[in-house]
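Removed: one protein chain of the complex. Kept in place: all other protein chains.
To keep things simple, chains are lettered A and B as they appear, and every chain counts its residues starting from 1.
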Amino acid sequence: MTEPAIDLSPKVSDEVRRTTCYMCACRCGINVHLKSGKVTYIEGNRDHPVNRGVLCAKGASGIMQVTAPSRLRAPLRRVGPRGSGAFEEISWDEALGLAVQWLGPLRATAPEKLAFYTGRDQSQSFTSFWAQNFGTPNYAAHGGFCSVNMAAAGIYTMGGAFWEFGQTDWERTKLFVLFGVAEDHDSNPIKIGIGKLKARGGRVAAINPIRTGYNAVADDWYGITPGTDGLLILALVHEVLKAGKIDLDYLARFTNAPCLVDEREGEDKGLLLRDDLGKPLVVDRATGDLAPWDRPGIRPDLGATYQGARTVFQHLAERYLSPDYAPEAVADRCGIPAARIRQLAAEIAEAAFAEPVVIDQPWTDFRGERHDQMIGRPVSFHAMRGISAHTNGFQTARALHVLQILLGAVEVPGGFRFKPPYPKPAHAHPTPHSYFMPGRPLDGPHLGFPQGPEHLALKLDDLSPARIDKGFTWDNPLSAHGLMHMVISNAVAGDPYRIDTLMLYMANMAWNSSMNTAETMAMLTAKDGNGDYKIPRIIYSDAYASEMVAYADLVLPDTTYLERHDCISLLDRPICEADHAADAIRWPVVEPDRDVRGFQSVLIDLGGRLGLPGFVTDDGRPRYRDYADYIVNHQRRPGVGPLFGWRGTGDEVGRGAPNPNQLNAYIAAGGFFTAEVPEEARFFKPWNRAYQDWAVKIGFYDQPQPYLFQLYCEPLRRFQLAADGFHERQPPDHLRARIKATMDPLPIWYPPFGDEAGQDYPLHALTQRPMAMYHSWGSQNAWLRQIHGRNPLYVPTDVWREHGFADGDWARLTSPNGEIVVPVAHMAALNPRTVWTWNAIGKRKGAWALAPDAPEATEGFLLNHLIDELLPDEGDGRRWSNSDPVTGQAAWFDLRVRIARVAPGDVPGGEAQPAFGALKSPVPPAPKDRP
Amino acid sequence: MTALPPPSKKKLGLVIDLDTCVGCQACVTACKGWNDQGYGAPLSDMDAYGSSPCGTFLNRVHSFEVQPEGAEAQIIHFPRSCLHCDNAPCVTVCPTGASYKRAEDGIVLVNESACIGCGLCAWACPYGARELDGEAGVMKKCTLCVDRIYNENLPEIDRQPACVRTCPTGARHFGDLGDPESPVSRLVAERGGYDLMPDLGTAPVNKYLPPRPKDRDRGAPALAPLSDLKATGLAGWLDRLLEKI
Partner (left out) sequence: MHPAPSVILFTTLSGAGFGFLACLSLGLLPATGWAAFFAWGLAYGLAVAGLLASTFHLGNPQRALRAFTQWRTSWLSREGWASVTTLAFVAPGAAEAVFGWPTGDWTRVTGLLAAAMAIVTILCTAMIYAQLRTVPRWHHWTVPLSFLSFAAAGGLILAAPGAYAALACLILGAVLMLQFDRGDRQFALAGSTLAAATGLGPSVRPFAPANTSPNYIMREMIFQVGRKHALKLRGLALILGALLPAALMLTLPSGPVASALAFASYLAGAFAQRWLFFAEARHVVSHYYGQV
């Protein structure tokens, strides 16, 4: 018999439209195939700088997001009690009219009574611009409950951080050390990189309590006890220092290691010695004379002393050579044997120094010295929420950067590299702005990097917090991303003041984005003595019927990512890679089939209706038609706009007049634009003249700004000095000791704040997102929910045995804040004192257009119920925020619990507890089968 | 048709690197997406938003745990799809001839217009590679993207299975395992690629590359202190250190 004839060359689609994925924050390029106007297939764009053609599980499932039954259909006005889910659909005119009716008077009388927080950090330059022109100081994105420790520590230390601001030199690194990274940030580039590295025979070391994902393919795994990463890192610092396995030349030239520290008692103690122009001073080895750090021709001396002042390097060595940081001293607390710590240190040192990477590319540094080659240390590091979501996360991230710098492995071949527009040191960033007046824009950008107490966001009159989230206050002075997780509880408590309207975008605060979910739901519906809601009005924008929708008074339905314009801009978080600057757009590759609008366009519309400066013309008419119009025509500085490609007449890069054809040029090119970093400028960027000149040319900044890496972080010391009484702004007395202890200018480790109260809770509890759902809204996705539709609590072997667990069992998990009853599963590749689960699989009944008996709603669960945004009272009558004391980052991973077995028959209702009533769905029930 | 053809010279298949697969499930949904609109009936999802969704997938990724003696436990991610066996039992059991192995390249396919949906081929497959579609009632399986790999409407570089094209870590390799000189055959030879359930005599074409040994001290030279800190103090250490410049 013959084989059937099959068509081996079927037509793939009618048309391919290239845009940018938004199934997570990775921003890969995608080819969207259409047949008869319908999306039929999504694949990665091979030309795209982020993903080079590959695509993750979420990206390929985007088609299910665009057809999800949970998509909102029209603006909604609440008609039942808040939280019930009872809404009526209204027109956009009514919806926008209502919003203006609420917001207009606020702006005229008390703009701070609007709190506008966005769950998305991207398009932040636009949303913050809107909030700034509205005049409220109360704006931030989700960084505060995500990874601000990482971002702030990186920028204060090196002028750049992991993920969007930097990457491993995947082509050249030999050892990649991964700290606390689950399947998160930079998902496809890290996967591509690990694949390349392994194919080349390079190695991966993973430090993580949980051995999944990237940690599973690591050649060496260190199952560290949560919250002790800083201690391990400082032990590694101890080991490499003791053996002298550090890059002295690099430290002397490019870091503040040779800078002299003022050791005289008084208001300058611990600050760097400076010359009259304010430049830190070093001693030149050649002459033995004092010189400003950037003087051409000098060779700074690491071992110098000058009139009793020693260098940063000596202070650093003195601290970390102490036996307190010896592997033996930290091993028990870290849960890693001293021998393995030594082994890791030896591997790192060998990778860094046995075989340097050499590129025959001459370059010139900022002191004018010409180097024949680029020589690098092929050891690279990456870290993310695992080390940063602790109350010691900022100092831990600082410690990691100090280790990288001591090895000379930053901005060198084989090491960690910045992505344009980084490097950019903290002092080149804005400082926070918070001065508001009725009817006026804010005095500047909300978020920034304070250099000292003078930059705190305190009201001028009574020095009380200016921001509703108490960002940039003595509680958390360097809260560079704000504290979204504190907004609702502060607003309900009226502390520091009451607000009128809470406006949220894509932030599921009534569920998985809040600590203490049940309490947050209660706060969102809390009423005062008059029977009015304590948060009088809530406006929410989301594309889907999320849990938060039910708690809004007015819902502005957003589009899906294939139905909208977006720009991934150099003004906020672009898609650059180390070798090129790049930005990208999204554009409507299909038109919405519902009465929905992109949220940014809605903000443009509202800005016009409210008459916000920047959104209206001089004669008061709306300035922009929609977000697409803004993307093309807005100029932040003359000639510099949201997109940097095809400016002016179409051939100008970086700087140039708005080009009306700019979006078409992006669309024709696949949705993105790249500009190569010149060969000579690719490494040593903070100190490389060629890079600095290129950065000015392309518009990142207006003049070269070389700087030194800050092993010693002076802004922290300024807060310590204030706590010692040396500043006109003084912290409240109850915070003095903590500021002195935690804002050390050299990295320190201290136990996470919950530890003491957690003594009766012997286990650590963690969450991570599965790769197939990381940073996405996947539960209503017909494909992804089949992969992850329920989440067990994974229990390590000893605990499993000790409690007599068996397959099919459940557990009662108790923290100082509450208890949950959840299904369990055994895992051996796990720190022996840690339990964990996949986050945000659990959904509330009635949400996301899922059936009320969907496994997500009956067996899926959140750990959030166990976490409080406040720490328990430790006898001082105060409840401190469960946040890093430096940045305010939410300390999700400090959670301590105890566990008890629950037989399957004893589970109330057979459902994960706590169980909540079903929300009334704002969308019709989903069809049963697909297609 | 259900008689197996004589062994083909060309044996197209996949080589899956268990050392590199991070379990991201990208191949699972890329496969689902392509084949939902490609060869044969769409891959349905029954009860898609309900309590017990049951969809057709041609490729699934499991996770296993291994506990080496005296070392840390490991998690291994394990993609599983049709292995396009040389001696495919799913083909010979088929009563209608719908199941067949292509004589030219060894790809095992289902001619859906001849499939009665009896399920016997799925019973005969040891690897769980065949799933009866709940909506179409026909047997679905990995086609090795036969409608991609020869597709002249696709650029040459894209003529590979959707799972391979999308795999972010490059843990999936596609090629001719009948040619000992092909890159995939060399990879199998270098890395000790192996068959699943070899005793069943199915002679799978697809091979798996084992995870490399992990958590072993590779003998990086131990770090020796520059000086005896207790004896010399910081100053002595600094002197020794700065001599190096």
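To be clear about the criterion, a residue touches a chain if its C-beta (ideal position, glycine included) is under 8 Å from a C-beta of that chain, and two chains touch if they have at least 3 such contacts.
Please read all numbers here as calculations on a predicted model, not as lab measurements.
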item	value
Shown chains touched by the chain that is not drawn here	A, B
Which residue of B:D133, B:D147 or B:D176 touches the chain not shown here	B:D133
Residue of B:K10, B:R80 or B:R212 in touch with the missing chain, whole complex considered	B:R80
Touch criterion as defined above, residue of B:P5, B:G117 or B:G236 at the omitted chain	B:G117
Listed residues B:P68, B:P183 or B:G233, member touching the removed chain	B:P68
Residues belonging to subunit B that touch the chain removed from view	1-3, 18, 28, 52-57, 60-69, 75-76, 78, 80, 89, 92-98, 114-120, 122-128, 131-134, 136-139, 194-201, 208, 210-211
Residues of subunit A in contact with the chain not shown	785-790, 825, 827, 855
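Note that only the chains that are shown with their structure count from here on.
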item	value
Euclidean distance of C-alpha centroids - subunit A vs subunit B, Å	33
Residues of subunit B defined as touching subunit A within the complex	1, 19-26, 28-30, 32-34, 36-39, 42, 44-55, 57, 63, 65, 67, 72-77, 97, 100, 102-103, 109, 111, 113-114, 134-135, 146-147, 150-154, 157-158, 162, 165-171, 211-212, 214-215, 217-218, 220-226, 229, 234, 237-238, 240-242, 244-245
In the complex, subunit A residues that touch subunit B	1, 3-4, 6-12, 33, 35, 40-44, 46, 51, 53-61, 63, 69, 183, 187-188, 191-192, 194-196, 198-199, 211-221, 223, 239-240, 242-245, 248-249, 252, 302-303, 314, 317-318, 321, 342-343, 345-347, 349-350, 771-772, 780, 782-787, 789, 797, 827-830, 849-851, 853-855, 858, 926-931
